[in-house]
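Of the protein chains in this complex, all but one are displayed in their positions.
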Amino acid sequence: MFLQTIDILGTIAFAISGVSIAMDKKMDAFGVLIIAFVTSVGGGTVRDVLIGITPVSWMTDITYVYVIFGATIFTVIFRQKINYLRTSLFLFDTIGIGLYTVVGIERGLAAGLHPIICIALGTMTACFGGVIRDILCNEIPVIFRKEIYATACILGGITYFILGQFPIPDNIIFMAAGSIVITVRLVAVKFKISLPSLYKNEEPI
Amino acid sequence: MFLQTIDILGTIAFAISGVSIAMDKKMDAFGVLIIAFVTSVGGGTVRDVLIGITPVSWMTDITYVYVIFGATIFTVIFRQKINYLRTSLFLFDTIGIGLYTVVGIERGLAAGLHPIICIALGTMTACFGGVIRDILCNEIPVIFRKEIYATACILGGITYFILGQFPIPDNIIFMAAGSIVITVRLVAVKFKISLPSLYKNEEPI
Partner (left out) sequence: MFLQTIDILGTIAFAISGVSIAMDKKMDAFGVLIIAFVTSVGGGTVRDVLIGITPVSWMTDITYVYVIFGATIFTVIFRQKINYLRTSLFLFDTIGIGLYTVVGIERGLAAGLHPIICIALGTMTACFGGVIRDILCNEIPVIFRKEIYATACILGGITYFILGQFPIPDNIIFMAAGSIVITVRLVAVKFKISLPSLYKNEEPI
């Protein structure tokens, strides 16, 4: 129940971020809806397809469709006001990626995959919705360029497997790993930390 | 037999649209062929992968490969003349999306999915070939911006499930839903109707 509430808050935050970007690109109503959808469920869809869980998760639980549809309509109507919610949305989004990361990891474990692959699946679940959104909007995915977003997921995933070495109850591990993702991202945004670009300019003479 | 003929006409129309766009992008022969292919079978492929029908449909029926190959060669050779066929192609394409929509819905039903998901699958089948084509050509997908294309599919899908409430034979429902898709698109193009962009300019002072 608690987890499902978080999941839905995360879905809403992702959908709203999709709507905002799609509207900036002057898409029509259908385009906006699709981008909202893809941003919310894209990561989990890629994960499910790669592992072989089909039909993919959002197809078998209609709740997501309603939530995304509602969030899209709400955002379109109250677009001018949505800025006041910016902090809440950022929090939902951050909590959402924390949750998505751990869910992705557990799907990988259930499929019997190696821990490193599970961490990759958790990171995909949290991040690839945004990647597909950016591709559909004809941008280089933002997480490849400047946000310490994926890194937070990877650190959370590593935490998950380190704690798994000790006799700690599963749900504590779940919460701890998710919290690491959330904390790393909050700290990074607060202090404007980002990964270095690996590009070096030629030294000017 | 009748349905298969329509299916093949739709495949040809989609392939030709892919060839035209790929040639405008100055792609080489291989690029043109791939874009023709993706435009024709991309939507059904995404649908099959998401539901878990693998190997995907075009891999198990070689007819599509021959048809797309033939349409590509024909279009490349007669490119200058293809404009004379523009009206026929538009009709094939429109009939094609009507058919693809209903085929997608029925695949979803066969997998036991919710009607809303089935409508989404029908719309994907009809539209996502064009979406992948546009991504490969480095454009924001055209159906997200101006054509009342997906909307026609969605309305056809809704018709399908409304009629399904009544004791109407399956093939009548099939034809009716497909006809709604076709009619909506023809009317929209005729009267230049499109979905509104949700973007609002800031008021000028």
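Quick notes on this structure:
We call the chains A and B, going by the order they appear; numbering starts again at 1 in every chain.
Throughout what follows, contacts are C-beta pairs under 8 Å (C-beta built on N, C-alpha and C of every residue); 3 or more make two chains touch, one makes a residue touch a chain.
Bear in mind the structure is a predicted one, so any value in this text is a computation, not a measurement.
The chain not shown here is touched by just one of A:I77, A:I140, A:I172 or A:V187, and that residue is A:I140.
Only one of B:L136, B:C153 or B:I180 touches the chain withheld from this view, namely B:L136. By the touch definition given at the top, chain B reaches the unshown chain through residues 22-32, 34-35, 45, 49, 52, 54-56, 59-60, 62, 65, 76, 79, 135-138. Residues of chain A in touch with the missing chain: 49-52, 111, 113-114, 116-117, 120, 131, 135, 138-141, 143-146, 150-151, 194-199.
Methods note: only the chains that are shown with their structure count from here on.
With centres taken as mean Cα positions, chain B sits 30 Å from chain A.
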